[in-house]
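All protein chains but one are shown at their positions in the complex.
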Amino acid sequence: MDQQRPHQFPQDPNFRSRVITSFAKQAFMKTLGARLARVEPGLVEISLPFDESLTQQHGFVHAGAIASALDSACGYAALTLMPADAAVLTVEYKINLLAPARGPRLLAVASVKKTGKTLIVSTGDVFEKAAGEARKLVATMTATILVAENRGLTD
Amino acid sequence: MDQQRPHQFPQDPNFRSRVITSFAKQAFMKTLGARLARVEPGLVEISLPFDESLTQQHGFVHAGAIASALDSACGYAALTLMPADAAVLTVEYKINLLAPARGPRLLAVASVKKTGKTLIVSTGDVFEKAAGEARKLVATMTATILVAENRGLTD
Amino acid sequence: MDQQRPHQFPQDPNFRSRVITSFAKQAFMKTLGARLARVEPGLVEISLPFDESLTQQHGFVHAGAIASALDSACGYAALTLMPADAAVLTVEYKINLLAPARGPRLLAVASVKKTGKTLIVSTGDVFEKAAGEARKLVATMTATILVAENRGLTD
Partner (left out) sequence: MDQQRPHQFPQDPNFRSRVITSFAKQAFMKTLGARLARVEPGLVEISLPFDESLTQQHGFVHAGAIASALDSACGYAALTLMPADAAVLTVEYKINLLAPARGPRLLAVASVKKTGKTLIVSTGDVFEKAAGEARKLVATMTATILVAENRGLTD
């Protein structure tokens, strides 16, 4: 239902470099091996290659690793539309794990569903991609993001 | 409202060793530095010491790391009450991040809210603990867990 | 991201009459004044005209009334893809209220995001429509539905 979403205009012309800089400061994304793959107004993609260090007891990627990449994608999608002096804080999210994922590569794709002065709602999906195969949907998330202003935080 | 919860009886007398063994196979918990702190019928606690490798861009523990520990605690709380041949699969969860957390130690406490033949619902909280201080609530989760039988998975 | 969704094939050729019959038995939908507006494989729309009896304290449609229509739409979207002898049970849902709604007409649009033997995940949006105006997004939901078989329930 992307056609329902109004065109998104960034308030901060430097939104892309701001997301790149902030992402680079997320030590946890480095721990996961996650990489920023795409940054557009209202849309962010994060790539997560499979690694043994991310697995749960059955050898699949742990739901928490999937959620971490998708949560970051949802938050940064929101940041692309925030004023230059605002920071991102995740208020809450809900994730459905739809299929077990083994990789070799996961892609978290998030976009802004609704903007507001105080809160932004992002939704996103995680896909598993193997060479030469159609991508498979493995998770879906809805996240509520706070536009944090005057809290001593910057992104 | 713990007094509402019926007493929980494990179906598998070896529930504790089963949780310990399964947790040890979660490479991602090792990556996070998370440790199993307590296993009772219908209740599991996981400890997560602060580490720079877990932080987001403002220096707090990443929501994804917090959620990962709490998701595992919710899942293993469910596992303590499952039949011996069943495995844990997280269907979905929702987490509210209530306060930023910097450590030095986080504790994820999860318990079973409702058992069923097919699905188990667990709820849990994450607390931040510093020496000599009252613990601070930093996150709360509700998780739906599938009792996975006959799927070629074991825990 | 509708283009990601695989084509949905109903297992029960009478899925449409089954949904219509089941909806007619939902006394609560009558209480709300909700009407079934569209039934396709994996997709259901429910219309909810504004009525004073549905309002909250500020004169907007109560979140609960919006959620009720959308929950039913999510459940029936799932039912269109279930075997003939299965019944719908909502396991859980999460709804974000994105804008206050006053009507004159709300439309709940739900579709199946992922099918499974035991669980189906549906997502949906509610739109406000006024004559001659673009429709406005007022709420979004993700719902987990149980494919209830052998439980003495029919739809």
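Labels A, B and C are assigned to the chains in the order they are written; within every chain, residues are numbered from 1.
Just so we're on the same page, a residue touches a chain if its C-beta (ideal position, glycine included) is under 8 Å from a C-beta of that chain, and two chains touch if they have at least 3 such contacts.
As the structure is a computational prediction, the values presented were derived from the model and not from experiment.
Novice: I'd like the shown chains that the missing chain touches, ordered by label.
Specialist: Within the full complex, the chain left out of view touches A, B, C.
Novice: Considering the whole complex, which of C:L36, C:L54 or C:L81 touches the chain not shown?
Specialist: C:L54
Novice: In the whole complex, not just what's shown, which of A:T55, A:T80 or A:T144 touches the removed chain?
Specialist: Looking across A:T55, A:T80 or A:T144, the contact with the absent chain belongs to A:T144.
Novice: Could you please point out the chain A residues that touch the chain left off the display?
Specialist: Touching the chain left out of view, chain A contributes residues 91-92, 94, 118-119, 121, 142, 144, 146.
Novice: Which positions on chain B touch the chain that was left off?
Specialist: Within chain B, the residues that touch the unshown chain are 1-2, 4, 94, 96, 98-99, 109, 113-114, 121, 123, 125, 127, 135, 137, 140, 142, 144.
Novice: What does the interface between chain C and the hidden chain look like in terms of residue numbers?
Specialist: 22-23, 25-32, 52-58, 62-65, 67-69, 71-72, 87, 89-97, 100, 153, 155
Note that in this section only the chains that are shown with their structure count from here on.
Novice: Find me the chain with the mean Cα position closest to the mean of all the protein Cα atoms on display.
Specialist: The most central chain here turns out to be A.
Novice: Among all other chains, pick the one whose mean CA position is farthest from the mean CA position of chain A.
Specialist: Using the mean of the C-alpha atoms as each chain's centre, the farthest one from chain A is C.
Novice: With chain centres defined as C-alpha means, what is the inter-centre distance between chain A and chain B in Å?
Specialist: 23
Novice: Compute the distance, rounded to whole Å, between the mean C-alpha positions of chain B and chain C.
Specialist: 32
Novice: Find every residue in chain C that makes contact with two or more other chains and list them.
Specialist: In chain C, residues 94, 121, 142, 144 touch at least two other chains, as defined above.
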